[in-house]
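Data first, discussion second: the structure below is written as structure tokens.
For this depiction, one protein chain was excluded, whereas all remaining protein chains were kept in their positions.
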Amino acid sequence: MADQTFPIGGTLDLTPPRIAKKTFLEWLLEWATTVDHKRLGLLYIVLAIVFLLVGGAEAILIRIQLAFPNNHFLAPDTFNRLFTMHGTTMVFLMGMPLVFGFANYIVPLQIGARDMAFPRLNALSFWLTAFGGLMLYYSFIGGSGLYGVGNAPDVTWWAYAPLTSRAFSPGHGVDYWALSLIITGIGTLGGAINIIATVISMRCKGMTLLRMPLFAWLMLVVSGLLLITITPLTAAQVMLTIDRYLGGHFFDTQAGGSAVVWMHFFWIFGHPEVYVLVFPAFAIANEVIPVFSRKPIFGYPAMVAASVGIAFISLGVWAHHMFTVGMTSVDNAFFVLSTELVGVPTGIKIFNWLATMWGGKIRFKTPMLFLTGFLFQFLIAGLTGIILSIAPFDWQLHNSYFVIAHFHYMLVGAIVFAVFGGLYYWYPKVTGRMMSEKLGKWHFWLMLIGFHVTFDTMHFVGLMGMPRSIYTYEADRGWAHLNMIISIGGFVQAIAVLIFAYNLFWSYYKGKEAGNDPWDAWTLEWSTASPPPVYNFAVEPEVRSRRPLWDIKHPEDPDWSYE
Amino acid sequence: MSATSLVPNQGGAAETWTLPSRGRIAMYSLIIGESAIFTIFVVAYIFYIGKSLYGPTPRQVLEIPVIATICLLSSSFTIWLSERALERNKIKAFGAFWALTLVLGVIFLVYTGIEWQDLIYHKGLTISTNLFGTTFYSLVGLHATHVVFGLIGLTTVLIFTLLGKVREEHSERIQVLALYWHFVDAVWVVVFTVVYILGR
Partner (left out) sequence: MNREWLRSLPRAAMGAAIATVSFLLLPSLALADGPQATPSIFAPASTPATDITHLAYFALSVVGGIFVVVGGLLTFAVIRFRDRDPNDKREPAQIYGSNQIELAWTVIPILIVVVLFLTTARMIFAIQDAPKPPSALNVTVVGHQFWWEFRYPKLGITTANELHVPLSSDKDPQPTYLKLLSADVVHSFWVPQLAGKTDVIPNHVNLTWIDPKAPGLYVGQCAQFCGVQHAHMLLRVYVDPPQQFAEWVKNEQKPAIQDPSVAAGRQVFETQACMNCHTIRGTAATGRFGPDLTHLMSRQTIASGAVPLTRANLRQWIEDPDSMKPGSLMPAMKLNDQQLDQVTDYLETLK
């Protein structure tokens, strides 16, 4: 099935990409000045993987410290910096770049375009993100403050005021936090604008919005959401910087300012942000699950509606992070309702994926293994989210390890698993080689085991009263054994991720040749060479249905005669 | 490999395949994002009305900037006139109205500068004086910054016009830039209402 050739507006470039001889500096300059969406997509993904490893290392250090009660492996201020950086890194330097990495590489190919709408803006957005990341990490050496040479921010990733004011955070850690995120935020805004313009204005002939692959739809919706998600954070961080440097009083409680206003502004960003992070997982699921179940996605229009619905509703739930702040009972009740409502379109998505698999012929290659893990874990994560939405229950669970377990179930169990699946799925397209199935299976099983050992257990230690953001805990609280188990699971996951990193390299040189379409898939990116030539398609494609390649492979039974 | 398209051309549907201009979509998206930033500053302003513990209040120190507002709002009209002129290839008229827009924008900024000088040196209101000062200068200053960005764009186009490089086929791009200018004006309507009417 991998070698089928069919009359596609094909490629004319027969030069295998790795043979051209360049000096190292020429190669570097090419990558540094590229405006090609595929290269920028790869740069984003590489950035994300690098920061995944860095953030993962921070997590391992945290888990070593917490494996024993009253441990002295890390000093308290070091621990506080590490968990602040871990959260900030994973959200802004791993999760967000993954959105743009996948969108940049795949979307133009899927909609039959030659590049993104604004290639130079694309490059600017990437380099701003990378620079912001560098600036955040420079804080480890540049952030001179009260406690000695160099410090990174140590105020948690949500940086509540007035802890972040000059009075309580005299060093520059908070400034690095705010400024680097303002910069990456501008990059994010540029990237979102680019994706919207590309999807709206550059689809190939015949590809109406309702014939577009769901992956592209989700990238469109997430970009729209980003426009009004990242900007409140930028505004709040500018306000914080005005407070810290120009004597402003936005969050200065001594002058009548309000700490709660920061909370509102931050979570108005922070909640939709987590939906931003999960959308690529949805996008990947919408591509991988149908292909490996050998059926079209069940309920395409419902999936579009559900995605848009989730985006809209997610804008109205933010104060469920603030149930303990002392809002009125009516306010609290409202946010219980809105949060639970977001579970309805989310559930629709899960049911549609289930229905896609139902009656199919499921092939459990590595991408599908990860996406199956995604489905179970996303379900559980959503359910613990419903638990947390019940405000009185949240009055106990808020800021405990139960919350950490919930959102890591989402971020790792759903998002990272889906992303791994997507990377295994599109790696052949990007490099022309298959990743090793054997190493992939080792990666999957170790990751699954490690993930569950850590994060299933974590729910219980939260129910037993352990709060988050603590560098150590009392020995007599009864949390020690469970923390040890959690830490062990962390190491297992680390090994799994290292196997993955090794697989990435090994397969590049030794992987099986992939051909155009190794998975027998149906969207336009599989019609061009692997890797695609710089111009993507020699002739602009023209489509008549949601699965153009299915129509070609099955001329007797094309999609456009049904939907 | 043949260079034919993916599916035998069925005709009809694909003949009139026009999609919205990407520049326009991008500008709308930027405006939506910027509106969100302004909304946060406006919400902070409104929330903190009357909450300053000390220092001058809006009623004590603010005077309604009538002339500045007239200038800025009419600049939306003049830029609209210049857009229409360019569509009809009347380059001189375009240039004239465009320059007038620029001048009106500069007058607005000058009045803002005068207002701030008065507030800071004679009325004792700075960004660090109290909550009113912080929210006032942030919000009005954010708007003024966007006016500056707009003026930079307008000046660039004016220079190109004077060099004779702007023609009718650039209408679409000019309109996209004008869209930004209209946005800046619309924001001023909101800021003006909140700061000088609601807040006083």
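In this document, chain identifiers A and B correspond to the written order of the chains, with residue numbering beginning at 1 in each.
Note that in this section a residue touches a chain if its C-beta (ideal position, glycine included) is under 8 Å from a C-beta of that chain, and two chains touch if they have at least 3 such contacts.
Owing to the predicted nature of the structure, the values given are computational and were not obtained by experimental measurement.
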Neighbouring shown chains of the undisplayed chain, as defined at the top: A
Among A:Val50, A:Ile64, A:Ile186 or A:Ala355, the residue in touch with the chain that has been omitted: A:Ala355
Residue in contact with the excluded chain [from A:Arg114, A:Arg166 or A:Lys295]: A:Lys295
Chain not shown: contacting residue from A:Gly478, A:Gly515 or A:Pro533: A:Gly478
Interface with the undisplayed chain - residues on chain A: 1, 75-77, 80, 147, 154-156, 160-163, 168, 253-254, 256-260, 293-296, 298-302, 324-326, 328-329, 332-333, 336-337, 340-341, 343-344, 347-348, 350-352, 354-355, 357-364, 369, 372, 375-376, 379-380, 383-384, 386-387, 390-400, 448, 452, 456, 459-460, 463-465, 467-474, 476-479, 554, 557, 559, 562-563
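One rule holds in what follows: only the chains that are shown with their structure count from here on.
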Residues of chain A defined as touching chain B within the complex: 5, 7-11, 117-118, 189, 192-194, 196-198, 200-203, 205-206, 223-224, 227-228, 230-232, 234-236, 238-239, 242-243, 246-250, 255-258, 261, 265, 268, 524, 527, 538-544, 548, 551-552
Residue ranges of chain B in contact with chain A within the complex: 1-7, 9-10, 13-14, 17, 19-23, 25-26, 29-30, 32-37, 39-41, 44, 47-48, 51-53, 126-128, 130-131, 134-135, 138
